[in-house]
Structure formats: structure tokens, C-alpha cells
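Step one of this worksheet: look at the structure below.
All protein chains but one are shown in place.
Chain naming follows the written order as A and B, and within any one chain the residues start at number 1.
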Amino acid sequence: MAERVAIVGVGQTYHRSRRPDVNQVELMNEAVRAALDDAQLTLKDIDAVVMGNMELFEGNYLVDMWASDGIGSYLKPGMKITTGGTTGATISCAAFTYAASGLFNTVLAVAFEKQDEGDTRAGLISVRDPLWDRFMAIGAVATFARMGRSYMRASGCQEEHAALLRVKADRGACRNPYAHLKLNLTIEDVMNSRMLIWPMRLLYMCPTTVGAAALVVASERKAKKITKKPVWVQDWVTVHQQSARVHRPGEEARVRTIGVGETSHERAAQLIYKRNGITKPIRDIDVAEIYEPSTWGELIWYELYGFCEPGEGWRWAEKGVTDMEGEFPVNPSGGVVATNPIGATAMIRIVEAALQVRGDAGEHQMTRPVRRAFTTAWGGQNWTVATLLSKSI
Amino acid sequence: MRQEPFVVPGKLVVPYRYFVGRLASKALIALRDDKKVMGVRCPTCNLTYMPPRSTCGRCFSKLEELVEVGDKGTVLTYTVVYHKEPVHPMEPPFVYGLIKLDGADTALPHFIGEVEPEKVSIGMKVQAVFKDKREGNILDIKYFKPQ
Partner (left out) sequence: MTEKAGEEFLVMPIPLELPFQWAAGSYHGRTLREIKDNNRFVGIRCPQCKSILFPAAMVCPLCHVKVGEDWVELGEKGTVEDFAIVEMSVLDPSTGKERVESQPQAVIRLDGGAVMEHRLEEKDPQKLRVGMRVEAVFKPEGEGGKGDLTDILYFRTIEK
């Protein structure tokens, strides 16, 4: 890297089911103003703006055409990015790369989704191949339900373990002023919620949320002038995996994520660990903000990220390892099952991880010091973005 | 053996909706209920935007001051559509114009009607013709006609 990079400002909206009081641009504007205020900068200090969302959820293609006034990209360099569930993380990584390259000193990254304007189910189905499996596609609910079934068959995990993690997520959300669903859930509430597709109940699935997030990113020289509490972006990576259309006899397909062979989750995490001397995540990382559109994904992905051994994910749920007070806290913010403005969701992971590193997360701040935070995102069914944030260089 | 390409017709059908937000709601309600055409003023740049928006792109100020820009304006430029397309809002020939309303600093794209397309000109003074049954969107102005 030419330059080291830090997050010097973060912002997000209060996430809700409906926001009839704002249009898309006004929604983004709230997050941008919050991030600029947090960084104590004005738009004059911003050299470039990267933005994006998942267009299929609003039906407004090229939102960057009319967003420039509201997000501050008027006459500034920058671009728009759409990469599915990872959109917010990819936008962040583009901003990191801009600043690291030396092209721009201070970069604003903006992500949003206004899911009250379209139909999320239709949007997700329309990403499937119209010449193959779109005709019976259900979307993310079916994908994660299948993961859950396969995982239960393979590991001995019971539904209670997912319910434990869902209640953990809700405890975090109830402490997070920005979170969307704050439900004060019990295990019984979760296990009595409506069945969608076994073993996927309504509460194991993320909500459709309206919200936006923004980051201000700066190169090292600039960052030290802007803030006393820079959050250093130690590493970022995006990895793709095989499609689900390669069939090898004897290999169980579509179990752990989707597709065969090594998954993008495994490779992305291992790349980050290797490049940064992490040999034991539970010791070397203080908190993780992972992208779990469903609790069933969270259980399984503990294993894929190498947090724990294969088959141990549900035992972690049982022992409360990933509770906020646990040995390896995951998603103290409440995570994606509580708040999911899709295009912004992956950026919120980075925003929340940065707040934890700074010690500014408020009621859901971890009590012990956070030196290093790890974030992930999952896009389509085929790619992973992972980042590593750090208190010191 | 060469075969004909395999092409399958399909559709994407989704019912979207768009929330215009607080500021634009106020402006469009004034249009719907009182036939008032509203813009928004940026006090810092001393500019009035039409259609209204809630942030000034130049100075990033929050814009809240709705002002009436009037129903009369000037054609900045225009084009005549002669060909028929399913997406077109009406039968050709018809005229699209960029109209700077007297109280605004920016141009509003809209239709120009009640005039032969050949007789439309840049600089022409025009006036809004309102729909009788208005719904709260910019098509509550049916078109602009010569003053």
C-alpha cells in the first residue's frame, strides 16, 4: 500500500421499516451529514465520493444521476457501486483504495437502501437466472433455510441454538439506538414465530429496512490531522467462489454457503488472517461484526470464518461465546437480523466495528478494550468482503 | 452442427413506489390543492431551484424555504418528437421543452402544448395549463402553452 488509511468519521440513520418523510437522496443526506459531523469536516474537505445501493430494491436505476446534491458529490470525482449484499462493504473498500492509492486524501463513502419503495422478494428473485432456476426461486429465505437444514443434519445442531443467537442479537439491538428491530425477545418468542420454510422462522431472517450509512476515510497524513481517534484500516479483501453449476459426484453441494469446494468466506478470512499474523482469531481479534442475513448463516459462518472448529458453531451458541460479554463477541450492534437496509448493511458492519475500536459505541460498547475488529459481508451467493480494523498502526 | 440461437422472451414486472419526501410533498400538495408552482430557495447561493430539492449541491446547505415561482416562464430549449414509442406519454408529434419559470433559476422539463410544433421557439413565453383533477405530481401541470 502506498498510504495507510484510517476511518475518521462514521454516520448512519435511525433505521426503520418506512420513511415516507424522506426520499432516497434525503435519506443518504442524513448519513452524510452525520459522518461529516462526526469527522468535524465540511464538504470542502472531501476529495472524492463513492456511493451505491441495490437498484433492484427501488427500481430507480442510476440513482447517482440525481443524488449529487444530497450526498455532496456535485463536481467531485467518484463513482457508484452495486455488488449485492456486499455493496456497502465494496463502497467502503473503494474509498479505502482511493485513499491508499494516493489519488485522494479524504474520501466520503455513502450507502443506502429504501426498501419501502419496492419488493425485496421480487428484487432477490430477479438476480436468479431467468433461463434456469428463477421460475421457482424464493430468495434468501430459501437459501438460508437450506443451509440450516444441511447444518442440522451434519452437526447435531438443534433449533434452540439458532434461537439462542437470535436472542443474543436482539439484546444487542435493544442497546443500539440506531437498530431497526428491538423486540425484547425470549427463546420462546423466537421459536414460536411464524414458520417460513423449515427451519427458517420469521425471526431468524433479517427485516426489510430503510436506512443509510456513511464513512469518511483519509490517508495517514490527513487522518492524523483530522482526528485524535483514527480507526486504522489494516486490511480489506474481496473473494469470489465457484458457481453452483459444477457438479462433482460425491461432493455434497450447496451446504455451507452455496456452490462446491472452498467457499469465499473461508478464503477471505484466511487471507486476512495470514496477511496480518492472525493465527487464532479468538485471541487476536477482539470483536467481529459479521454480515448474517439469517441466524442460520451466523451459526455456520463462525466455522467458515475459522472463529471456531468445524461443527462447533452451535456449541458456541450454547456456551454464549459470542455474547457481548463472551470470550469472542460477534455483532454487539444486533447485526443484520435486527437491521438490514441492504445496500448499507455491509457498511454498517464497518461503522459499528469502527465505533467499537474508538470506544464510542455507547450502550453496546464492549467493556474490555477493542484493539482489533473484523468485519464481513456476503454478496449474491458467491462472494465475500472482509476487513480488519485496528486501534494502532 | 450449427443450431439457431436459443432465445427466450421474458419479463421483469415489479410494482415500485417512490416517496418524494417532506419538502417535495409540501411543494406538490401546493400544486395539487392551490395550483401553486413552488421552488426552493438557497439563501447562501441566492438561487431558486425548481423542481425543489432539500440540499443545495453547490454549498451543501439544507434547503427549507419554499417559494412560489409562478406558472409563467420562458422556453430555454425544446425538441419535437415525431416517432412513436411505447414509452412515450402521448401520440406524436409532441414537444418536450426546458422551461425556466419566472421565479426560478433552474429549468423544468415539461411538455409544450396548444401550439403547432413548428411554431415553438427558444425564448417563447409560456404558461402552465393545469389538470382539472390533480393528484400531487408534476403532471398536475398538463403542459405549458404560449402566453
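Simple rule for what comes next: a residue touches a chain if its C-beta (ideal position, glycine included) is under 8 Å from a C-beta of that chain, and two chains touch if they have at least 3 such contacts.
These numbers come from a predicted model, not from an experiment.
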>> What does the interface between subunit A and the hidden chain look like in terms of residue numbers?
In response: 13-14, 16, 19-21, 59, 119, 121-123, 125-126, 130-139, 141-142, 145-146, 149-150, 153, 194-198, 242-243, 245-249, 252-254, 261
> So that we can see where the missing chain sits, which residues of subunit B does it touch?
Replying inline: 3, 5-22, 24-25, 28-29, 136-137
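The rule is simple: only the chains that are shown with their structure count from here on.
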> Taking each chain's centre as the mean of its CA atoms, how far is subunit A from subunit B in angstrom?
Replying inline: 38
> What residues on subunit A touch subunit B, complex-wise?
Replying inline: 19-23, 25-26, 29, 42-43, 58-60, 68-70, 72, 74, 114, 116-119, 122-123, 126, 130-131
> Which positions of subunit B touch subunit A when the two form their complex?
Replying inline: 8, 10, 12, 14-24, 53-58, 60
